[in-house]
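Note that one protein chain of the assembly has been removed; the remaining protein chains are unaltered in position.
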Amino acid sequence: MAQQISPLNVGVLGATGTVGQRFLVLLASHPYLRVHAIGASPRSVGLAYPKAVKWKQTTPIPKAYRDLNVSACEPGAFAGCKIIFSGLDADVAGDIELAFRDAGFAVFSNAKNYRRAPLVPLVVPLVNPDHLAIVRQQQQELKKPGFIVTNANCSTTGLVVPLAALERAFGPIDTVLVTTLQAISGAGYPGVPSLDIMDNVVPFIGGEEEKMEWETKKILGSLASTTTGFALRDEMRVSATCTRVPVIDGHTECVSVRFARRPAPDIAAVRAALSAYTCDAQTLGCPSAPVQAIEVHDAEDRPQPRLDRESQAGAAVSVGRIRTCPVLDIKFVLLVNNVCLGAATSSIINAEVACAQGFIA
Amino acid sequence: MAQQISPLNVGVLGATGTVGQRFLVLLASHPYLRVHAIGASPRSVGLAYPKAVKWKQTTPIPKAYRDLNVSACEPGAFAGCKIIFSGLDADVAGDIELAFRDAGFAVFSNAKNYRRAPLVPLVVPLVNPDHLAIVRQQQQELKKPGFIVTNANCSTTGLVVPLAALERAFGPIDTVLVTTLQAISGAGYPGVPSLDIMDNVVPFIGGEEEKMEWETKKILGSLASTTTGFALRDEMRVSATCTRVPVIDGHTECVSVRFARRPAPDIAAVRAALSAYTCDAQTLGCPSAPVQAIEVHDAEDRPQPRLDRESQAGAAVSVGRIRTCPVLDIKFVLLVNNVCLGAATSSIINAEVACAQGFIA
Amino acid sequence: MAQQISPLNVGVLGATGTVGQRFLVLLASHPYLRVHAIGASPRSVGLAYPKAVKWKQTTPIPKAYRDLNVSACEPGAFAGCKIIFSGLDADVAGDIELAFRDAGFAVFSNAKNYRRAPLVPLVVPLVNPDHLAIVRQQQQELKKPGFIVTNANCSTTGLVVPLAALERAFGPIDTVLVTTLQAISGAGYPGVPSLDIMDNVVPFIGGEEEKMEWETKKILGSLASTTTGFALRDEMRVSATCTRVPVIDGHTECVSVRFARRPAPDIAAVRAALSAYTCDAQTLGCPSAPVQAIEVHDAEDRPQPRLDRESQAGAAVSVGRIRTCPVLDIKFVLLVNNVCLGAATSSIINAEVACAQGFIA
Partner (left out) sequence: MAQQISPLNVGVLGATGTVGQRFLVLLASHPYLRVHAIGASPRSVGLAYPKAVKWKQTTPIPKAYRDLNVSACEPGAFAGCKIIFSGLDADVAGDIELAFRDAGFAVFSNAKNYRRAPLVPLVVPLVNPDHLAIVRQQQQELKKPGFIVTNANCSTTGLVVPLAALERAFGPIDTVLVTTLQAISGAGYPGVPSLDIMDNVVPFIGGEEEKMEWETKKILGSLASTTTGFALRDEMRVSATCTRVPVIDGHTECVSVRFARRPAPDIAAVRAALSAYTCDAQTLGCPSAPVQAIEVHDAEDRPQPRLDRESQAGAAVSVGRIRTCPVLDIKFVLLVNNVCLGAATSSIINAEVACAQGFIA
């Protein structure tokens, strides 16, 4: 059951960017998080939000933001906020997020900068919200109340949800081979030039394969017993190939996995385990968590980005085509909404979990 | 060196369809094959070709065909032709191709109907033109001079070329895992509805994965010593996932392979072997064979369908992103032009090989 | 103020088609219209709806329809329904809709079959709901309570809304020149082959230009004083060019108009008149009518289909780029959601108006 949570003021950094716009849309209808301040780059500071932003969402700018002025991304401008959501680009996120943490804010970041930091949790809310506990170590080490929580790369996010469901049911997966077909919105705005992607596939996304291979091992790993952070799943072999396709939103991933246990579970058991999977974000009653964490499709040609990406407001992972793999054990196709669960929605659910579990003062 | 070959009359079946149109474009400038008769379904019979066809090529109908009348797909209408190219749909190809073979024609077919027949060679001309030799057994068994040669599914065609190159250099590959991103033209016309594929991926193509997994084992197999046809590579494990993406022409395939030999060759050796690969179709001087069978790309984001599919008139396979696979040995990305090497071009090179080797009377 | 209307049972014909699916989605959350029966072609009859339909909407099949069986399109199967929405294709709509009307149903049709019938109103609900009054003449002539109301072609629908607003403010428009850029969904499913429209424009849509030119004159015409139906606006010159573009939903139209009155109104006046326009469907409190009938955009690059088509659930028309035309008086760009206001939404608002005005027994 969800507890009642009192309204909380939040700030959004990078509010004019693609991820920032999505944060604002999602937070406009949030039951208890209230956008109190928004930050962007110097050229936007002081402008009313509609003047500062090149709005690219398919819904109009929510009324609440029409008179909000853009602040500098400095902690002083965010007094009164308990939580900071960061949609900053990686090239500026490092220093700014640190400054907010040092100033005592709970920072929930989409940027990649601190994902590999030993005491920073890398949390996919449908998978490892228990990793949030490590923020106590951040606070102790710094002797300050602030902390940083990161969420994962959008492609990693989609992958680890069914992997976690399968590991819970059948024990360790030792091998994962994944090929992604990623949407253009994953590259932000202006992002991918149309001349590069119309009638085309670009079989390369800089740094993406490394992120998928590494982040998966941290997210599916465990809190170490010591104060040194996480025990990574170093024994797991993960091979990722990442491609860009002419799709606006929604990353498709073709996945083959091998279980450590012999014999491997059969297809029916795998299907049942995926469908039955629930996570703490759901049991804690987080309002942005999906009702069904994994939507299993039985139609032979699903999931498809255009038809399935908006299901449950893009907060779940869709899985279909579960079948035997002639090389590993099983294979399937998954779809994750890269701009929702793959980005802002994860940050928000992470914050909701942190609120529900008392990490926010 | 290429021998001089005298002009030969050929017929094209299914001449109004997508593959048939491509045959006609390619043959219009062929050095010695001359289109003498064309066949299509009953509603087209008797019409001048331009009246019968819904032409969808990006070049105009070649002049040679503007006054050619469409015949019925019956052997009697193709007297004077030595070779028959079939671009017929699978639902009619079975009976018609058989009738032409029984009437003594050399039939080169794109249809899937006879690919699994024991005495019918399944020939990717850059890989196994030596399999053509089995047509002698077809002729003996039937006591007739006609025979059928098939070429492979378009996705299989792209895959087996680099696999053959690697096996020649490094011995058997025991494991292949491939994910395809296939163009819409692979489905013919009208084919894929635009509402199904714009801003979308369809992660399923009926029968395609089975074709890739099975055909690969026949093509990379060998002529059996007996008269029973082919020794398939049954010990090879092949896992294929096939998807459709919004690309007009050109199938992209993400491939991981494992070699039997330990240690596996390194990346540099693999790159060199792919680049050095040559095939009989080249040494025989077949005019439609590519100069470079495999084009190796070193740019990190190539090959790409829009930029690379027309290279060498679509008769080669492009390979890039050769790198270590954390699960199998190596992985790479390939591109095959599905309407050229993946279809009509293969049939034509197969016929050229057959001419050069004396299989055509 | 909206009056309170009691729940009413409705039937949907052509329920498995593109328009039929849209009807079902819209009606699933309607405040007083309840889907009681659905009809489709013989091969679907008797099947549960999810078995019968190839669902192509971006939201799942609403729960209410999961156990609903498909009926034959015969009046007997729709007993208990007061209103029939027809999403039938034109090739079958003629006889079936007539049968339902003769059986006493109020039929609201998307099909083109009866749009030109003298006593059948062609109603764009944001423009000429007063034309509904002619159904009394239908009933009198037939001495039956049933009647047929049609809504307009999707492109016509978008055009006439701003034309009506301008005529109300400034008097007759005597000349209209329009070029459309129409979405693929306007052609239904399977509709436009992807090979025809990807990376392409098709500058022709069969019958569309004639429909735009003729329907505009009926919709903007008036009920004749006699019983002979409508006085068309035959003096108005309308020139339409219709093209298909690679857009999923949302027709863009580039419009130039000339007013009879001299001098013509200036841009500011035109902008104000469009923005201020309201219609009876709004004042009657029809629940599916938009709050703002015409959304005027001031950004120089709007409206755009992807960004603006979902505004107000696709029930309004967006207009932008209002400027002087060097040839006629003014020009502007409009956007209409062809699957919403351009199709099912119009039928539903028409039915709501008919309910509010007492045309439904």
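Quick notes
In order of appearance the chains are A, B and C, and numbering begins at 1 in each one.
The criterion applied here is as follows: a contact is a pair of C-beta atoms (placed from the backbone, for glycine too) under 8 Å apart; a residue touches a chain by one contact, two chains touch by 3 or more.
Just so it is clear, the model here is predicted, and its values are computed rather than measured.
One chain is not displayed; in the complete assembly it touches the shown chains A, B, C. Here one chain is not drawn; of A:Q140, A:S194 or A:S222, the residue touching it is A:S194.
Check C:A187, C:V245 or C:V336 against the missing chain and you find that the one touching it is C:V245. If you put the hidden chain back, the residue from C:A28, C:I61, C:A103 or C:V202 that touches it is C:V202. Listed residues B:Q4, B:S29 or B:T58: the one in touch with the omitted chain is B:T58.
Against the chain not shown here, chain A presents residues 56, 184-185, 189-199, 246, 248. Where chain B meets the omitted chain, the residues involved are 56-60, 198-199, 248, 306-307, 309-311. Residue-level contact of chain C with the missing chain is found at 175-177, 179, 181, 198-204, 213, 237-239, 241, 243, 245-248, 252, 254, 256, 300-307, 320-321, 325-328, 331, 333.
The rule is simple: only the chains that are shown with their structure count from here on.
The rotation relating chain A to chain C, fitted on Cα atoms, amounts to 180°, rounded to the nearest 5. Shared contact sites, meaning residues of chain B that touch two or more other chains, fall at 198-199, 246, 248.
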